[in-house]
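Have a look at this one before I ask anything.
Missing here is one protein chain; the remaining ones are kept as they sit in the complex.
== chain A ==
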Amino acid sequence: MAEAEPRGRAKEARDAGAARLAVRRTAKLYVGGAFPRSESGRSYPVTSAKGQHLANAAAASRKDARDAVVAARAAFGGWSGRTGYNRGQILYRIAEMMEGRHAQFVAEVVDADGVARNKAAALVSAAIDRWVYYAGWADKFSQVIGGSNAVSGPYLNLSSPEPTGVVAVIAPPQAPLFGLVSVVAPVIATGNTAVVVASERAPLPAVTLAEVLATSDLPGGVANILTGRLSEIAPHLATHADVNALDLAGAGDLAAGLEKDAAATLKRVLRPDPAGTDWTADPGLTRITPFLELKTVWHPVGV
């Protein structure tokens, strides 16, 4: 087969006078801390906002989704058992590693969204800052949400929030990096583990984020990132009995059907905002509390 005309950024690189053939990246999934190809052997072409071919991304199958849930479940005990302080350190480390790849993320956001370079740079900076923001929440949310309850009797009565478990996250397609970080960070900051379906249209920033996560002290399996066809992957996550919650931020027209699927196992569901989400707004606890349970412990007081 004849060598195809270089496209996208590879073409830019050659036009810029590079004398060598660019080494292309094969975009893979991120599951259990490893980077497997799709078990199905399939991939799909990813194009830039202007229609140029950028890469082929792995098209995750039902089996890949199930493997990701297994990895997320395996990681849950260890991750939720860490101190909030330690999780905060690791989230901050993710921000550090992203900062080091700032230029790469900017180039990918330019390709994915077709936005100007300075706008893309602002989005990447905002995504990094969001990790820092949630790093700070990791050891504070339980003080804000929990507390002691004044029951009428001789009892100590304490309520404290706990992570709900494995959360399936449908990342918003229109904000492939900033939106992705905005939905993943709050889920794992509190000790949940995540199976994330990246933007189908623009998965490459998610693939790069996976590479960042893999080098950030984040234990394998805490965040798993799937690329592929949303309509194919998402229903398997919504019906999976070992998924505890569903963030439908990027589910679009599929949201109602997925919520109905989730009802069979009584998953916690965060619906997409019908008015659309302003990712730049201060999120506060809005994406934290939906993925927490509240445990109340009673103990008698006496001598």
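Everything below uses one rule, namely that contacts are C-beta pairs under 8 Å (C-beta built on N, C-alpha and C of every residue); 3 or more make two chains touch, one makes a residue touch a chain; residues count from 1.
The definition used in the following text is that contacts and distances are computed from a predicted model.
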| request: Determine which name in "Aldehyde dehydrogenase (NAD+)", "ABC transporter permease", "GMC family oxidoreductase" or "ATP synthase subunit a" the UniProt entry assigns to the undisplayed chain of the complex. | output: "Aldehyde dehydrogenase (NAD+)"
| task | Looking beyond the chains shown, say which of A:L21, A:A116 or A:L294 touches the absent one. | result | A:L294
| Taking the entire complex into account, which one of A:S61, A:S142 or A:N244 touches the absent chain? | A:N244
| task | Could I get the residues of chain A that touch the absent chain, sorted low to high? | result | 144-145, 147, 149-153, 155, 157, 159, 164, 244, 255-257, 259-260, 262-266, 268-269, 274, 289, 293-300
